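Every protein chain except one is present and positioned as in the full complex.
Chain nomenclature is as follows: A, B, C, D and E, assigned in order of appearance, with residue numbering initiated at 1 for each chain independently.
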Amino acid sequence: MNAQYDKDEPMTIAIINPNSSHSMTQQMQASCLSLALHNETQWYECSNSPASIEGHSDGAQAAYHLLAKIRQLENSDAPPKAYVIACFDDTGLDAAREITASPVIGIGEAAMHAASFVSQKFVVMTTLERSVAILEHNLTHYGLVNRCGGVYASGLPVLSLQSNQQSYDLVKSAVSKVLQENRADAIVLGCGGMSHWVERLQQDIGVPVLDGVRIAISLADSFISLNLSTSKVAGYAWPEAKHQQQ
Amino acid sequence: MNAQYDKDEPMTIAIINPNSSHSMTQQMQASCLSLALHNETQWYECSNSPASIEGHSDGAQAAYHLLAKIRQLENSDAPPKAYVIACFDDTGLDAAREITASPVIGIGEAAMHAASFVSQKFVVMTTLERSVAILEHNLTHYGLVNRCGGVYASGLPVLSLQSNQQSYDLVKSAVSKVLQENRADAIVLGCGGMSHWVERLQQDIGVPVLDGVRIAISLADSFISLNLSTSKVAGYAWPEAKHQQQ
Amino acid sequence: MNAQYDKDEPMTIAIINPNSSHSMTQQMQASCLSLALHNETQWYECSNSPASIEGHSDGAQAAYHLLAKIRQLENSDAPPKAYVIACFDDTGLDAAREITASPVIGIGEAAMHAASFVSQKFVVMTTLERSVAILEHNLTHYGLVNRCGGVYASGLPVLSLQSNQQSYDLVKSAVSKVLQENRADAIVLGCGGMSHWVERLQQDIGVPVLDGVRIAISLADSFISLNLSTSKVAGYAWPEAKHQQQ
Amino acid sequence: MNAQYDKDEPMTIAIINPNSSHSMTQQMQASCLSLALHNETQWYECSNSPASIEGHSDGAQAAYHLLAKIRQLENSDAPPKAYVIACFDDTGLDAAREITASPVIGIGEAAMHAASFVSQKFVVMTTLERSVAILEHNLTHYGLVNRCGGVYASGLPVLSLQSNQQSYDLVKSAVSKVLQENRADAIVLGCGGMSHWVERLQQDIGVPVLDGVRIAISLADSFISLNLSTSKVAGYAWPEAKHQQQ
Amino acid sequence: MNAQYDKDEPMTIAIINPNSSHSMTQQMQASCLSLALHNETQWYECSNSPASIEGHSDGAQAAYHLLAKIRQLENSDAPPKAYVIACFDDTGLDAAREITASPVIGIGEAAMHAASFVSQKFVVMTTLERSVAILEHNLTHYGLVNRCGGVYASGLPVLSLQSNQQSYDLVKSAVSKVLQENRADAIVLGCGGMSHWVERLQQDIGVPVLDGVRIAISLADSFISLNLSTSKVAGYAWPEAKHQQQ
Partner (left out) sequence: MNAQYDKDEPMTIAIINPNSSHSMTQQMQASCLSLALHNETQWYECSNSPASIEGHSDGAQAAYHLLAKIRQLENSDAPPKAYVIACFDDTGLDAAREITASPVIGIGEAAMHAASFVSQKFVVMTTLERSVAILEHNLTHYGLVNRCGGVYASGLPVLSLQSNQQSYDLVKSAVSKVLQENRADAIVLGCGGMSHWVERLQQDIGVPVLDGVRIAISLADSFISLNLSTSKVAGYAWPEAKHQQQ
């Protein structure tokens, strides 16, 4: 497996924001500048996707465009050695793993798994109530539901997270409340749009604050070093032959 | 809720095959001719979808086109009073529930829930090994994982199911084997393309054989009578305002 | 299987209230008048049962009389083609499935399964605290425990539900409270005696309100159309020979 | 609670075989002669019950007669200080707990809980396939499903267990097979009728063999010493007032 | 198995407090004076252990000394016929079961299993918040997590439990609160240091109060009578040969 990997070629981690908001991509990218990595990063958004992913139908649309972007990158001269899906819903994650052998990491799964290494019970703070069921579904799928005290929504929509002191205060206050009510010991930020708050919040709250964007990129970097690739047997096998013709 | 429903207007159940295979739509339609219903059925496929849905990436593509079809029907003069998604993977089910208030029923969930009313432990026989993890995921989501002895694949791809005696014999033999190994007492047919075999198989095997296509349509018919509609609070709320502009 | 079913014979759905309250049977029957059905309904109660089923020992007594009623109907000239057990505890459900090949549907399971088709998280409002553990047990058995935000008791006993505005207000207020606390999106009425409130409550609360009585009857009607019968292998096999002599 | 217990009064453990087979009661009683107990035992069967409990409908009938027996004993001059239900299905267990404050212990739960103290993974060997689902249901209810490698049926009906070498050999061979297949380290005998085999089987198989009859009686004896009684709040509260009049 | 057991030899239950607090051992011993037992008890603490076990690292240290104590007793002239580990965390329980064939019972598992025989939903009241995750972990391992409404901490450290009215009042008040909030019907005392409060609390609160110390000793006494020993196959097999040389 992966016999084609050669450490002398330049390697790339493609980070794809499945929504169409370029400013959100930029904001996430800015929050990752200080990350120590062995590989290069390339950032993308999906220009035909909804401006933000709030709910299942946004997600289904974004998944479609995300897959197109991955196929395009896979067919390029230097396909990425790892992919990060930069939406906390892990939009299109399983489908993406079918169309590449490179590891694909969702920022939601990355943050929630990592939380289970540094805490006994974490809580997730996302944006809107409608996303709660999606994230609970993912938690069950990843197996982490018993490690999570609950998934909560601040009520602030994705696109308002880029802004100001008021938003930060609202989120900080919501986070403090659910930490205490759940007797939890870590917070997972449930939206890529909060990644610029991680250090400040960790300082203010005093428990680990997990930001999926940085964690997923760091894991992708690790997985390249470890020569880990996605299994091509059974569930993530390459798509069946008929699909080539589309 | 649903105050607009009036029993004197004609009501429609839209049955959407999320793949593009018209012959498969016809085959399913034929297997439902004898169903006693209070409402009319309209059958559709998604002409831009993959020819069959085998795996996550097929599913993600088909979900996109399925949603477009539902939006188109919702905007028509006489939107359907219920929808059936005629793929056993229940492709795009949660997303579909966001964009209509009419009930939406997947043939997979319909068959698996119904099996739990007439048996203590059912097994599912699907097409390819790659679909097993998807159906196990759905079973967990629906809560029926403990009622299911296992999900198995016959190895026959979707598009070969329309055919002959040899395919039938292979499926029948695979079904008998897993029934016995799991000490199970019912079989769920894990693909809409097997719906024409249900009576024959039930005769041959001697346990209930559940076909999602017929069951989902009958449930949709029930739900209309019961005036049941999808909750528009929280997880299935109408998409956020921004989406109107797309 | 079911070779004896002939669509030209008249078919009957027997709805059995396992308690002895005739007025409760009448009330449930009244709430089902508008249901569109393909088959006839026959209503029964169990005159030797407790007047209401509140707890396990009431249930055990009622199950005994319910089984006697089903045996009597099975031995009649025109045995029913489907049974509905009209107590939200689904009293005697598994035992009933052993002594008939016709499908048997409990109003509790019917409502809770249906809720999972139109909502992401439902709550159940039953009568007395003592019934909560029974319903939680059933939820686990049906596999729906993760789809349910909680089972709650209004404190109003079964036989007081037939009455007045005050009871309705108390239940409505209890329902609103638990919906919000659980961030749930649908309500299941946890007692057949509340079935006459379903439309009014749905109007007042704005989320789907699921009444097991109507749903179970409609499902029974569907199952007859679908020619679905209870598996007679393993768990629901006909009782062993010795029992004939009793 | 239990202030009425006085160690100087004679105390009784009532052991009730919920079926009507007197010879089975005698056989169980014989297998318990050597048990060291602080309290007296009284043995009963239920003369109007089925001769054996094989399946849900037998169980529902037996539960009815079991409750009548307990009510009769509760109304006697010296009500028992503890009850044992001597059927491995734990017939009527929850209902029995409502109508007495004395602890009630089922032989199935006793054996399965005890197994979890002396082994990492036990298997259950019961009589007929039809009982498997009932015992799996109980395992889930007791919470021990993950400690159990599986529930298996020897195919020998209850009433044939009293007999001969051939039956013993068949059970021993079935037990050895499932122990190995499940990599399990203890066996639970899934029927009171096997209690006379426990020592012989333990000798022959080399792993702990758990017999619910003896274990339940010994636990009942303990619970009396510990002054433990059934909670009369919520789920096991005394039946509601209306029932007094029946 | 256990062929060496002879009812005429004196038998001993060794009760080992894994911490080093002699006064706590004495207090537990005093609370057990009235227990009716067939066998003798011998009480020990572990003089090199932490003074109390509050958290995982205390537990890991105490487990080491507990194992040394058990090895010493096993090598004595009259090894105990049963062991009780008298810390509610069940410190070192699985390891202890490897180094003796006698049954080993933890006071935590004893109390929590027993609670499931006399209540539908119990709550646990332990000392410090840091112990909650440990007990939740144990509940999951024992399979009782669904029978438990929650594990709570009074905030009172172990060594302060021996004292006064104020401590008692604080615990009683905390217990009443969580009982009501969880609609639970029994209380498990989550620390051996509370065993002297059990009768008083049961009187004051009106629901069963379960104290692991007394229950575990009584179970150990039962298990000796029942000739139950720990399985020496697979998970609890004797340590591998290399360990003899240490």
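In this text, contacts are C-beta pairs under 8 Å (C-beta built on N, C-alpha and C of every residue); 3 or more make two chains touch, one makes a residue touch a chain.
This is a predicted model, so every value here is computed, not measured.
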item: Residue among A:Ala68, A:Val145 or A:Ala174 touching the omitted chain; value: A:Val145
item: Subunit B, residues in touch with the chain not shown (by the definition above); value: 129, 132-133, 140
item: Residue ranges of subunit D at the interface with the undisplayed chain; value: 120-121, 146, 183
item: Where the unshown chain meets subunit E, residue by residue; value: 50-52, 54-61, 63-64, 67, 92, 94-99, 128-130, 132-134, 137, 140-141, 157, 159, 234-237, 239-240, 242-243, 246
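Following the convention adopted for this analysis, only the chains that are shown with their structure count from here on.
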item: Whole-Å gap between the CA centroids of subunit B and subunit D; value: 44
item: Centre-of-Cα separation between subunit E and subunit D, whole angstrom; value: 25
item: Overlap residues in subunit A, where contacts from two or more other chains coincide; value: 129, 132-133, 140
